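For this view, one protein chain was removed and the others were kept in their places.
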Amino acid sequence: MLILSLALASLAPASKPLAPVSEVFAIRAEQLHLADGTVLENGLVLVDGDTIAAVGSGVSVPAGAALVEHAGHLTTGLIALGEHAGGSGELRDSTRTVLAGGRLAHAFAPGHSQLEALLAEGITSLVLAPSAGSLSAGCTAVVKSAGDTVVSERAQLHIGLSSASLLSNRRPTSYSGALRDLEALLSSAHGDFGAAARGELPVLIEARSRHEVQRAVAFVAEHKLRGAISGAPLAGELAADIAAAGLSVISDPRSPGASQRSIDALLSLAEAGVPFGFKLASPARHANTLRMGVALCVRRGLSPATALRSLTVDAARIAGVDERIGALATGRDADLVLWSGHPTDLTSSVKAVLIDGQLVYGEL
Amino acid sequence: MIPTLLLTLATAANLAPVTGTQDDERTRWSIHAEKIYAAPGELIENGSVRVDAGKITRLGSGGGGDISVYAITAGLVDASVRIHEDRLSVEESSEIQPALRVADTLDPFSHLWQRQLRSGVTTVMVSPLDRNVVGGLSVVLKTGGPENIAARTVAVDAALCGAIGSSPSRGNHAVYGLPTDFFSRRPTTRMGVEWEWRRAFYDAALAQRHGAELDEDARGLLQVLAGVRPLFIQAWATQDIRTAAFFVEEMAREDFGQIRLIVDAAAEAWKEPAFLVRTGAGVVLPPFPHNGRSGPDRAFTAWSSAAQLHAAGIPLALSSHGAQSPADRLDRQAGYAMRGGLPFDAALAAVTLTPARMLGVDESVGSIAVGKDADLVLWNGEPFAATSRAVGVLLEGRLIVDPREEN
Partner (left out) sequence: MSRRSTFNRVAPNRVALAALAALSIIAAPAGAEPATRTAPDDGDPAAESSEQYLINAGRVIVRPGEVLENVRILVRGGSIAALGRDVEAPEGIEEISGAVVCAGFIDPWSALGVDAGSLRDQRTEPATRTADAIDVHGQRHLRREALRAGVVAARVQAGGLARVGGVGAVVRLNPDLSAAEALVLPDAVLAMSVGLSRGGGAMDVFDRQGEVDRVRGALDSGLAYRQNEVEYRYDLEEWEKAMAEKEADLEKDFKKAKKDRDKGLAKAEEDDKEFKEKKYKEDKKPRKPSFDSNKAALARAAHGELPLVVQVHRAAELRELLKATAGVDRLRLVLAGATEAESVAETLVERRVSVLVAPSLARSDARDEWAGADLGLAGRLEQAGVEVLLGSGGETPDLTRDLPLLAASAVGHGLEREAAFEALTIGAARSLDVADQLGTVEVGKSADILVLDGAPLLGTTSVQYVFSAGRLVVTPQN
């Protein structure tokens, strides 16, 4: 590896001030992964400030710009959906069933110690989502795992349609009551619910068992919402219905020991063309669980390219932030991960991570 | 004669290599039986039923069959089934919920549907859990078919369901200090439950009478007063059955409307049938208990109760009321009722045509007739006899349980 800036030779943990590589620099990698699944041999990424200025094989490096050679794979940063790290355990208000206008972004603590573990696994963005228990806990937020960047503070409108949202001593106690209350909120046309009803804001619908998924799909179709279903291990068994409704799926973390049936359900989603991404739910889960989830799927036959998409561009689309993150493309945030091998192979390790053009983990 | 025989042989030969999976898809069947109980009082001996594309296309004497069994009845109909998500099936935040649908709470993937279907029950009404005074709108659906509630539905909003007795008040309490949940403002006695019934209907009827704006709850209650759909009131004990009858009479007396009352789980209806006759109410009986008493109010059921209600001329349906033990299955209930003196045809009616009429779905199910749904139960002996059982089941022309696979 060549590096022109000596100051960067030491490992830089997230909590320390971020070290700029230089204003304009380039990284050339043996394998460079583009959003559409193609891999460029000896591809080059040119970074200008905090954004990607150019990507390609024939990109010329401006005079005076640093060039880093990487003997390995280069991808954009991974995205963890349904994340709790950095939220200081304050991602749900337990006394309110509906927190219309609630913002999870306001619970984000930049530089939180829980975020360091994410960098070590190549995770550069996370979607802060509420823990289960509300009919609607407000809007999820997309933040970076280092620095204080909030990519979106109004990413998805959270809707709880699982039994976990139905408490026996608080309205609503039943599925039918929940549907009625949600319909009333959507028809009010105010605020986030109004935006969701008009299709401007994607929804994140929590559902666990298959009948809850079916109910959620019917609800989405009836109200012409767009978004993703989250928390149903067997959602893939209803892949056709989900695809027909134009929904995506946010899979629960798939740890070692996950049932084969739930892995096969995810494969059915891929087959039906339903985009999906993975929750991580750290700090409760080890950050490696994100890659473990796709490794479990790859072992059952998911293509590594689709697997990588689920951690990057598809996840970004689910969170509604694909304009900014999730791909190595001109104009996107310069969130880069340098790997020793293919990122969906667990034997590959993270060599370096850059967020917004700044080195935040490892060395170049 | 000879061509028929040849044809039969040819059919048999064709059948031999047919595998199970092909049979699953097949919807054309001809079934021969020594006895076809087409409808109560309508017996065809040595006949056959032909079905095609989900409907019954021919019924008559003679004729060969792909399958031959001893007896055929229509698919059984259970007007009181509780395959639901328990407390998630009823909205308890308010005790009167006339506009909520239990259909929105069901799980089509539950294994309990299959259990009903395999025992010969092809059509059921599911009502919400009895935790509320007025629980909501029930749904009538088939027990098999696509794993999707809407696709299985025969009748939406079939009845408005509620309860009188101790169930709706159980767990409610007075306020001690500050109220912590809504269970402190709900009725705590059966008297309070009865009062809630009257208050809700009075409010709705008077609001209409005075031209006030009607919300969706009021509209739901007014539809029942207008006779759009029947009112199922769960009432196990004598006092609650009376209360239900008096309530319906009071609504008529006040000129609010004539409610079509069905008393569900009416275990003690046999004690005072006169009130029910007077109001024109129907009765759905819960399973016969093994020790005489059952239900939340420890109501007493006599073995002869079905026979007595039938003798009094009250429309009678039997049900499993959500019980899951094999002894509580619907076909067994018919057998028990016969042992208590109910004639066979009345027992058959009580598990097929009568509940179908109560639920307003007798156009399509409840008896074997050309044009009706091809829901059939195939028996290896006299239906409901202790020594026979359902060996085959067809649902909308599909062979769900194949008698040829039975030993």
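By letter and in written order, the chains are A and B; residue numbering begins at 1 in each of them.
Here is the rule we use: contacts are C-beta pairs under 8 Å (C-beta built on N, C-alpha and C of every residue); 3 or more make two chains touch, one makes a residue touch a chain.
It should be emphasised that the depicted structure is a prediction, and the values quoted were computed from it without experimental measurement.
The chain not displayed here makes contact, within the full complex, with A. The chain not shown here is touched by just one of A:Gln31, A:Ser145 or A:Thr289, and that residue is A:Thr289. In the complete complex, the hidden chain is touched by one of A:Ala65, A:Leu201 or A:Val298, namely A:Val298. For chain A, the residues touching the chain absent from view are 255-260, 282-286, 288-289, 291-292, 295-296, 298-299, 301, 304, 342, 344-349.
Keep in mind that, in the parts below, only the chains that are shown with their structure count from here on.
Computed from the mean C-alpha positions, the centre of chain A lies at a distance of 48 Å from the centre of chain B. Taken in their complex, chain A has these residues touching chain B: 163, 166, 168-177, 179-180, 209-211, 214-215, 218. Here chain B touches chain A in the complex through residues 85, 87-93, 97, 99-102, 104-110, 128, 136, 148-150, 180-183, going by the rule given at the top.
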